[in-house]
Structures are given as C-alpha cells and as structure tokens.
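Would you mind keeping the following structure in view while I ask a few things?
We show some of the complex, not the whole, and keep each chain where it was.
Labels run A and B following the written order; every chain starts at residue 1.
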Amino acid sequence: MQRIINDPDNVVDDAVKGYRRASPDLYAATEHPRVLKFSGETVDKVGVVTGGGSGHEPAFLGYIGEGLCDAVAIGEVFSSPTADAFLEAFRAANRGQGVACLYGNYAGDNMNVKLARQMAEMEGIDVQTVVARDDVASAPADQRDKRRGVAGEIIMWKVGGAAAARGESLDEVIRLAQKAVDACSSIGVGLSSCTIPANGKPNFSIDPGMMELGIGHHGEPGIEVAPLTDADAMASAMCGPILADRTFENGSEVAVLLSGLGATPVMELNLLYSHVADRLDAEGIKVHRTYIGNYFTSLDMMGASLTVVKLDDELKALLDAPCRSLAMTQ
Amino acid sequence: MQFLNASNGTEILDELIGVILENRTYLSEVDGAIGDGDHGINMAKGFRLCGEAIEGKQLSLHKALSNLATTLMGSIGGSMGPLYGSFFLGMANAVKDKDTIDAKAFGDMLSGGQTALQGISDAQVGDKCLIDTLTPAIAAYQKAIEAGESFPAALQALKTGAQQGRDSTKDLEARIGRASRLGERSKGHLDAGAVSCCLLLTQLADSTESRLETAAA
C-alpha cells in the first residue's frame, strides 16, 4: 500500500491532529477527540453540524467554516462516528438556538445520530435533522427514503450554513437545507477501487477496461458494470438517470457539482464537464454556478460524481452567499 | 426454582469480553470473506476498552451491561456500536432493579435488548446480519419457557437457536451492510455479525448456567 501514514489503525486520529495544526484559523478542539468545531468568532445563530466516516476528504472537516458547518463528528474511515461524537458536536455548535444536524443516509449514521439526539434532548438541546438522499442510483424515485446521501450533502451544508449565518430560525434552516438536498440528483461513476489504510488492500475491484455506473461513495454497488467509454458517453450515461429523476422545464436553472473521487486528475473533471454542459444545453437547462474539483472523495478511487441542483431564487441566494472553509471559499 | 444472582455482573461481563477477544482473528476472517475484514478488530476494540473500564470493580449485572453498552456506543461507532450498544442497554434496563434473575426475568432481559435494538435498526430476519442469530435464538428461549421447560433447558434452546440462526446466514444473499455489494456472491459465507452474536449469546447462556442457584419455590 503506497500511502503516507503511520500506524494504519491510527490514521484518523493522526489526520485530525494534522488538520488542527495546519488550520488553527478554522479548527478548534472540543471535549471529544473526534469532534472539531469552527475556531472563528462565535455568533449567535442556529448551529450547523454534520458528521460521517473519514476518507471522503475534504468532506466532512473541510466544510467547517464561515457560512457552512460549525462542528463535525469524525468517524473511522468509511464508518459512522459514534453517538458520543455526534452529541459533542451538538454541544459545540449549540448557542441556545438549536442545532441542525445535516448528514447522509447510511445505517450507521442514522443510528448514531438517533442515539445522540436522544441524549441531546436530555440536555435540553433541540436537534433537528435533515438526511441527504440524493444518489439516484441507490434506489428508484418511488423509494427515495432508501437513497444514499452523496455529494448533494455539500449543497445541503452550503444552503443550511448560509441560512444559519443570515440568522434564520432552526425551523427555517431545516426547511431550507431539506429543500436544498431535495433539489439535488446525484450519480457516481467508478473507474477503480480504493484502499482503506487499516485494511491495506483494495476494498473491492473494478476490472481494467470497465467502469461502474452508480457506484456509492464507499464502493456500494451501482446500476451497471459496463465497458469503460469515452468522456462524452460517460457524461450521457451519468446525465440520463439525473434528467429522468425530476422534471427540468426548458429554462430551468441549476448548479452543477462535479467532484472527483480522489485520484482522477482535475483536468479530466473539466473535460467531463464540457460534455455534461452539452447535455444540459440540449435540454434547455441553464447552469447558474459550477463546482468542479475534489469536493467529496472516496480515498484514492478513480472516477467522478455528478450532482445537478435545481434552483429557484431562494436557493440561488443561499448558494451564492459568501463562505470560507478549507473546501469552499467564495 | 433456579435463578441468577444479579451481583455476578463483573464475572459474566468478563467472560463475554473474553469470548470476543479470543475470537478477534476469527471474526475478522469471517468478515474478510464478504466484508472488509475488520469485524473482529471493531468488536475487540470496544470490548477491550470496556474491560479496562471495569477493571477491579464489582458490578451488578445492570451496571455491567450498562457499562458495556455505553463503551460500545462511545467507542466503536459504525453500525456495531449502536446496534450492540442498544442491545446491551435494553438488557441492562430490563434488570435494573432486580437482585435475582429467574428464567422469566432472563427472558425479559433478552427481549428488552431485542426491542431496544429494533428501535434503532429496521434490519429483518433474512437480511443476513446479527438479527438472523438474535431473533430465532430469543424466540427459542421464550418458546421453551412457555412450554414450562427449566431455566437450563431454555438456555440450551437459546444456544441452539443462535447456532441455527448463525448457520442460516450462510445461504442468504446479503441485503444490508458491505456484503450487500456482492449480491449473489455473498451466498456461501457466514455473516460476521451473526457469528459474533452467536458467540455472545452462547457465552451468556454458559456463564449464566454455571452460576445458577436454586431457591425453595
């Protein structure tokens, strides 16, 4: 395994230490070693929390900052944080106006957040949740509640974070974050596996010359394993299920988030984007804003995930609001 | 009438911890076939931490199980932390005020664990997970009690049910967890969580049976 680590079993703790040392202007410690909070000025507002397994850098830590998340619970690689960690994140983010916990639909995260919420309730902290379910490949449209959360989570944090920053109430932050992620349709394509340091060997396998459409962020099975196509056909294969997931009227406005999965060069993401743009153009869809780069990864996986966000004026204003963090500054 | 003295918490917990630590490598091997090969590591981490936390203390069964539950929830995260955590918490709460635990109370303890676990997971029998061990084992125990069998006989039924449940996972296609990625190919292998659950229930039955006392009815 060609990786930059010490003891593979301590990779998360070691990395968290590194993040803190590297960016003291962003990260402050909490009572829990697996929870970091924003070190900037404490403003009186609704707290925004997320959390999830490690290995998706810059998610989740990279989205702590101004106009984004206030605290993050950090799990082992590809494994949910503990309930204790979520609870401490709630405490760290709470300024008496309640906490919006915005996370993705995975069994472990659901269970740990649920437990943490019960504990927070006993402490008098009001925690409301939004669960991202934006991966169109993970379940059909009539079983949305089974869908996994993927890069649409970023849009949820951005919109929820911006709403909290401008002083909205907890109910309103929750409504807007829910609206944001409900507006997202995402799909991934995997071209290689990835290696969890503690395991030391690839997590699954994709044969050379093949690609997996609809792959999940941890290698969950996709819709189809097919021969690797060129970028143009790949863009079509990715846009198909997204365009079929909801109605995009002629003239609809969208944001497009095209994230690498870790090892794919950024020039190839931009190359892929130009075909995605062709496809959206052909449908009369207007692109209001793009995010292209490594926004939500899966360790060293080759591939990309595409998220299309259907916008209205309310979402546009929140998406365009300024923010400052490791992963996103605008 | 036979019963377990509830003051035996530390001893029983030590034996549960022991069985997990002894089977660390085996559990990871089972997980390696269709998962990511860390189930033994995850479980051993939580149980070892719990062992360190209770070292030298003499705890009631309630306290011991509560301690295990909170350590698991607080240290292993993922799915196993909350699943086993709430299972043992449900068990602990069911024996909170008890000094002695008879066959009926032991059954209530098991069901309390099961109910708590179901409160946070929708997993069903047939999904290929620890539920496939737990549900038939507890059902077998309760059936034995209803049929008027003795406490030791019911504990035997618990073990047999757990083993049958564990073995049933071999032919199942995984519908949850990492192994679900493999679809058809997940068949032919035991589920790691079902194996650890069987080890725990079997040890719990053995530890209980070896400490049963008899009172005049």
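Heads up, the rule we're going with is that a contact is a pair of C-beta atoms (placed from the backbone, for glycine too) under 8 Å apart; a residue touches a chain by one contact, two chains touch by 3 or more.
All values derive from a computational prediction rather than experimental measurement.
By label, the number of copies of each protein chain in the whole complex stored in this file is given as A x2, B x2.
The definition used in the following text is that only the chains that are shown with their structure count from here on.
Each chain gets a centre from the mean of its Cα atoms; for chain A and chain B, those two points are 34 Å apart. Of all the residues in chain A, the ones that touch chain B in their complex are 9, 75-76, 78-85, 107-108, 110-112, 114-115, 196, 198-199, 203-204, 218-221. Considering their complex, residues 36-38, 41, 73-79, 81-83, 85-86, 120-121, 176-178, 180-183 of chain B touch chain A.
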